[in-house]
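Single-structure report; data block below.
The complex appears here without one of its protein chains, the remainder shown in place.
Each chain gets a letter, A, B and C, in the order it is written, and its residues are counted from 1.
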Amino acid sequence: MIEPTTDKMLWMYEQMLIIREFEETMVNIYLEGKLPPEIQEGLAFDIGSGPVPGEMHLAAGQEPVAVGTCAHLKKDDTITGTHRPHHFAIAKGVSINALAAEIFGKVTGLGRGKGGHMHLFDVENKFGCSGIIGAGMPQACGAALAAKKKGKDWVTVTFFGEGAANQGSFHESLNLAALWNLPVIFICEDNSYAISVTKDESTAIANNADRAAGYGMPGVSVDNNDALEVFSVVGEAVSRARAGEGPSLIECKTDRYLGHFQGDAEAYRPEGEVEKLRENDPIDLLRDHLVASDAMSDDNEKEIKDRASATVKAAYEFARASDYPDTSEVAQHVFV
Amino acid sequence: MIEPTTDKMLWMYEQMLIIREFEETMVNIYLEGKLPPEIQEGLAFDIGSGPVPGEMHLAAGQEPVAVGTCAHLKKDDTITGTHRPHHFAIAKGVSINALAAEIFGKVTGLGRGKGGHMHLFDVENKFGCSGIIGAGMPQACGAALAAKKKGKDWVTVTFFGEGAANQGSFHESLNLAALWNLPVIFICEDNSYAISVTKDESTAIANNADRAAGYGMPGVSVDNNDALEVFSVVGEAVSRARAGEGPSLIECKTDRYLGHFQGDAEAYRPEGEVEKLRENDPIDLLRDHLVASDAMSDDNEKEIKDRASATVKAAYEFARASDYPDTSEVAQHVFV
Amino acid sequence: MGNENNRELTMAAAISEGMAQEMERDENVFVMGEDVAKYGGIFGATGGLLDRFGADRVMDTPISETAFIGAATGAAAEGMRPVVELMFVDFFGVCMDQIYNHMAKNIYMSGGNVKLPVVLTTAIGGGYNDAAQHSQCLYGLFAHVPGLKIVVPSNAYDAKGMMIEAIRDDNPVMYFFHKGIMGLLWMAYFTGSTTHVPEESYTVPFGKAKVVREGNDITLVTLSQMVHKSMQAAETLESDGISVEVIDLRTLVPLDKDTILNSVAKTNRLCVADEDYLSFGLSGEIVAIVAENLDSIDLTCPVKRLAVKDMPIPYSPPLENAAIPQSSDIENTIRGMMA
Partner (left out) sequence: MGNENNRELTMAAAISEGMAQEMERDENVFVMGEDVAKYGGIFGATGGLLDRFGADRVMDTPISETAFIGAATGAAAEGMRPVVELMFVDFFGVCMDQIYNHMAKNIYMSGGNVKLPVVLTTAIGGGYNDAAQHSQCLYGLFAHVPGLKIVVPSNAYDAKGMMIEAIRDDNPVMYFFHKGIMGLLWMAYFTGSTTHVPEESYTVPFGKAKVVREGNDITLVTLSQMVHKSMQAAETLESDGISVEVIDLRTLVPLDKDTILNSVAKTNRLCVADEDYLSFGLSGEIVAIVAENLDSIDLTCPVKRLAVKDMPIPYSPPLENAAIPQSSDIENTIRGMMA
C-alpha cells in the first residue's frame, strides 16, 4: 500500500470537494431556462435552452478515481478522458475557470466555446477528452509513444467507463500498449451503468481487470471507491510506466450519484439505490481518515471547504461574465 | 480426445487432398497471362491480367483447420471465413465448380462473378467470407443469434487469422457471444504471419487462446497442425454449442506454405522456412495414420487421390468453359 | 389523440408503432441496440416495445457497435429481420466497416443470392448544442456509398409508413430520424412533425418525394427537420409575394429525380436547404441533377445551397446557430435569388 503524504491527502480532499461542488452546482445551473419550458407547450424540459444547453454528464461520486490518479501526475503527463470529464480535468489542474467558461460556450473557454463539455482540450496541462465511447485509449497510446520517442519519463493515463471496455478500441489499444511497452495506464471507471445498461448486461465477466492477462499486463481491481486505495494502486502503475516497465490496467469500482446525463429519469435504477450509495461517500471517508489521523483540524477543514466553494463560485462567475464568441469565429479553426 | 470414425477420417483425407490440389493448381493458373508481362515493358508481373486477376490468397498447409472443423458441421451450420477462404468453402461442401467459376469471374460462379475469391457466398451451404480482416466475427454472432431465436441446434463457426485477433471486432464479438451465450465457435488460424508482420510483432501474448478467459469462455490451443487434434478440440466446442452451453475460442497453429498472396516475394521469410514446414505435412500425417491403422489400403489411397484430382480438374474446366456475365449485369443486384 | 380519425402521434411514437405492428405480424422481426429496451431508446424510437414483446425481441446491447450491427447483418442473412439502432449517426465511425463493406455490399457480391432485410435506425441533427460529435446528419455520406436505401422522414405519418416499408424490404435500409422532430418531452421540436397517424398498418413507398407546398417562383428542395424550417420560410415569403414550392425528399436512395426536375422546370429556380455538410454531399447532388438537364430546364438565376459550411458543429449557442441553416437564412437566400 503506497501512502500519500499529508499534503497530498489534503490536496486530494480539497480536489474532491471542488469536483463535488462543481458537479452539484451544475445540476441547478443546468436547469436554468429549461424549466418551466417556456419554449413549447407540453414540454417537460428543453435540453437546448438555458446558459448550459446540450447533454451534461456529471461525475459526483466518482471523485476518487480522478484524484487518486492525478495525485501522481505532473503537468507533462497526459490524460485522455471521457464524455464525463470534469473530475479528471479539475484534478489534472486544468483551469477551472476556462473549464466552466467552455461549458457555458464562452470565448474564454478552453476551446473558445467550440468544444463544449464533452470536448475539453488543454494543451498546457496535456488534457483531452471525447464524447465517443472508448475513443481516448488509442490516442493515449500515441501520447505515450511520443513520450517514449522523446525519451521522457512522461506517462499517459486514459480513463474509460466499464461500458467502454466492450468497445473494440479497448482491445486494440491494450494490445498495442503491451506490445510496444508504452507508458500508459488504462483506468476503467466502473460505475455499474452504461446509461441504462448494467454491467451484467454488457460484460461477460465480473472484473475488467481480469482482461489484462490477455495482453500480458498487470490488472488490478479497486473495489471500494476509496481515494487512498486508488492512490496506492495507481501509484504502482505510474512507477512501472515511468520506469519503462510498460502499461497497466486498473479497474475502479465507483458510484454515479446522478443520472447518466441531466434529465435522465433513471427509471432503470432500483429505488433507493443512490441513497444507499451516498451513505458511503468517498469524501466523508477521506475526511474521516484525515481527522482520525490528525492530519486535518476543524479549522483546516473549514478553510479547505471555504476555499473549494470559493473556487467553484469564482469559476461559474467567470463563465457567466464572459462573452460569447463572435459568430465570425464559426468558420475559424477548422484548420490552424 | 474425440476420434473420428474411419469414414470421417477418409473424408478428411480426401478433402485435404482436394484443397491442396485446388490451391497448388491455382498457383500456376494465376500466373497465366501475367508472365511475361506483355502489358507493359519493365513489369515483372501484372496482377490485373490473365484468367484470374486481382489478389489471390491460398491456404496450402492450412487444411487441418478447415477439415478438422467441418467434419463436425452440417449443412445448416454456418461458417464465416476470411480473405483466404477456399479451404473452408471446400470443406463446408460449397460447390467446388461454382467456387472455381467465381474465382474466374464467370456467371456460373457463386456470386455470378461479382464477388471474386475473397467474397464467396453460398446461401444453401451457409457459407460467407470477407476481404476485411476480422469482419466475419460479428456476423457469425448474428447467425448464431438467429439459430438461438429460431430454437435450432445450429452452430456457427467463424475463422480468422492470428493477425485478425488484434482487430477490435474480435473483442466485441467474443464478449457479445459469451454474454448472450451464443452457439458460435471462434477459430483462430495462427500461421504466424499477417502478410510480413510476424505474430511476435503483432500480439502481446503467445497464445490467443489465453484471451478466452477475458470473456469467460473456454480457450484451447492446438499446436501441431494435426487434423485429428483439430477434430477433437473442435468436436468438444461444437457439442457445447449445440447443447446451448455457449461459445468457445480455439486457436490452431498452422502453416502457410505459399506467399501471403501470389506474387509475394516473401523477403520477410527466413530462408528455408517453408521447406522445413513442408517436412511435417499434415496430409502425410493423416495418410500415415490411416495406413498405420489399416483404415486405408493402397488401392483406397489411389482411388481417393484420383477422385480428388478429378474433382479439382473438373472444377477448373467448368470455370474455364463458363461464360462471363453480360455487362448488363453490372447494375443488377445492388438491391434484390 | 381523441377521435381515431384524427389521432395524432409524435414521430417517436409513430416509429415505435410501426415497429410494433411488424413485430406482431412477423416473429422474425426483433430490435436491438444500446438502451433500446429498458430505456425505450434515447430518442424514444423503441418506446414501449420491451413491455410488449419481452427481452428476447427487444435487446439492450453492450457498447459494441461493430459486434451488434455486424450481428444484425449475420442474423438477417439467416432470415431474421433485425431492426438495429446506432444511437447517434455520429458514432458510425466505430462500425462503418460492418455497415458499408458488408451490410451494403454482401447482396451485390453474392450476385443477389443473399438477402439482407435489416433496418438500421439512427438519430441525426443538431440545434440543441450537443456539439461536434453528436449533432451531425451524415445521410449524404450513406447515400453516397452504394447498397443502402436511405430513408429520412420529416413527420410522423411518413415515419410510420416508411418504417413498415423498411422492415418489409429485403435490402438494408438506413432510417434517419432527426432528434428535433421526434416530439420528445425534453427537446423543443417542430410541431408540424406530429401528425395524424392511422392506427392500422400502412406503407409509404420509397423513392417518392413529396411536394409539401406548391409554388411557382422557386423550388426549395429539402428533407427531415429542414422541411419545417423551409415551410416557415415559405410562409413568410408568401406574404411578400414570393411563391415557394417545397419538396420533401423523404428518401435519398432511391432518389426521386422526376419530382425535382418537374418542379424546377416550372419554377426555373433552385435552392437546396440541408443540415448536412455542404461540400461533396447531398446539396451538390441535387444541383447536379438539375445541371445535367439544362436542355429541358431554364434557370433564371444561379442555384443556391444552404448547408453546414464544412466546419464541425460548434457547441456555443451563437456559433451553432450560425453553423446550421435557419429559417431566416432560407428566407434571405431566396429573397436574394428573387431580386
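Keep this in mind: a residue touches a chain if its C-beta (ideal position, glycine included) is under 8 Å from a C-beta of that chain, and two chains touch if they have at least 3 such contacts.
These figures come from a predicted structure and were not determined experimentally.
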Key: Partner chains on view for the chain not depicted   = A, B, C
Task = Would you indicate which residue among B:P4, B:G81 or B:G116 is in contact with the undisplayed chain?
result = B:G116
Task = Touching the absent chain in the whole complex: find that residue among B:S130, B:S192 or B:T254.
result = B:S130
Remark   = Filtering A:G128, A:G163 or A:P183 for touch with the omitted chain leaves A:G128
Task = Considering the whole complex rather than only what is displayed, give the residues of subunit C touching the chain that is not shown.
result = 66, 90-101, 104-105, 108-109, 131-133, 140-141, 143-147, 252-253, 255, 277, 279-285, 287-288, 290-295, 299, 301-305, 310-312, 314
Key: Interface with the undisplayed chain - residues on subunit B   = 37, 39-40, 42-49, 53-55, 102, 105-107, 109, 111-119, 130-134, 163-164, 166-169, 194-197, 201-203, 263, 267-268, 324-325, 327, 329-331, 334
Message = Touching residues of subunit A against the unshown chain: what are they?
response = 78, 80, 109-116, 119, 121-123, 126, 128, 130, 132, 135, 137-147, 149-150, 156, 168-169, 172-173, 175-176, 179, 332-336
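The rule is simple: only the chains that are shown with their structure count from here on.
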Ask   = Taking each chain's centre as the mean position of its Cα atoms, how many Å separate subunit A from subunit C?
value = 35
Task = Mind checking the centre-to-centre distance between subunit B and subunit C? Centres are C-alpha means, answer in whole Å.
result = 40
Message = How many angstrom lie between the centres of subunit A and subunit B, each centre taken as the mean Cα position?
response = 46
Residues of subunit C whose C-beta touches two or more other chains = 61-62, 64, 66
Subunit A residues counted as touching two or more neighbouring chains = 166-169, 201-203
